[in-house]
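For reference, the structure is listed below as structure tokens.
A single protein chain has been removed from this complex, and every other one stays in its place.
Entry: chain A
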């Protein structure tokens, strides 16, 4: 019988070669099933538009080539780029710095980790077989996703962060990802944050890199939030203009646990940020917001899944997209309420402001409800700036560009307001102002 060989794109073939060539260089262990992850990816391939979950974001054509995994940068190069890093730069924080996807100990604050927190470089955790590694991949659905599985297959570095039960960590931890170099490369990082019962921590995550280089970051953040613990997360995508940036946040929430995560997108020619939430314990709460500012030929995809498995879960999602030029915004959101998850209260909203004739927005909200006593809703809006509001502002003396900026800022501001950490919120507002100022 003839063997059936699936057709592969050059990028898929390239990835398979790279995987075989590089897998032995990476640390491995029982908890990280690289081989299975890659076999999964190989079976599904880079998704085309025919795959429902990637209908609006064609990864197959975004990845023409498989870029080589980035090497560990020299100490000099790392020091030079860190000096110019901008993401959340002014904020008092304990920083873990990644340059080209590799943790740079010299440029990190490993020596002043706050009380109640332990940080283990992922490479070390993997070679030691760290006990907490079995908490990786906290949400089942993530392992049915080719982006996440590629991350697992090529995982090169990251960090394991444990927050002791009851520890209320004041100083935020800053995961700072900086890309540098002049040729295309790929990175795959994973951070795992494990919060013990009643623990509280804020994690800032920033991504930045050079314009004009088609590098391919794939970053994942796995989080387990034990009962009564609170995880706060502020993410800034300021990747270079040609980057193809993939990211996944998966979090599992215990009883009365909470998560607050806000993602601001300004960079990358194509980005896809995936959020998977599992409401495992009763009365867990989630705020998941996003603000994207797009122009040129940018495409930013936010794909969200909330899986309510326990009673009384509350989730609020607000995604704001501003589209200028010939950019495209994509929002796919799904709330699943399992039969046991009575009294779930979920509200998901995606709103888009289109500033140009060629901009577009794709919205796909879904609810899948198996319980009968729930309050769930979703909404999606799309529109231009309100002429009457513009006139009102101009009639008070604001020039048109300033009036538009004020309205755009107000529109996006609603999504950013949810950030509890004041300095981080202000940093996001400053990003919005910077984008608007550049728009002129």
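The working rule: a residue touches a chain if its C-beta (ideal position, glycine included) is under 8 Å from a C-beta of that chain, and two chains touch if they have at least 3 such contacts; residues count from 1.
FYI, contacts and distances are computed from a predicted model.
Asker: So one subunit is absent here. Using its UniProt record, which name fits best from "ATP-dependent transporter SufC", "Outer membrane receptor protein involved in Fe transport", "Aspartyl/glutamyl-tRNA(Asn/Gln) amidotransferase subunit B" or "Cytochrome C biogenesis protein"?
Answerer: "ATP-dependent transporter SufC"
Asker: Which residue, A:372, A:387 or A:422, contacts the hidden chain when the whole complex is considered?
Answerer: A:387
Asker: Can you work out which residue in A:111, A:212 or A:397 touches the chain that's missing from view?
Answerer: Here the residue in touch with the unshown chain is A:397.
Asker: Can you tell me which of A:231, A:411 or A:435 touches the chain that was removed from the display?
Answerer: Per the contact definition at the top, the residue touching the missing chain is A:411.
Asker: With the missing chain put back, which residues of chain A would touch it? List them for me.
Answerer: These residues touch the chain not displayed: 387-389, 391-400, 402-403, 406-407, 409-411, 413-414.
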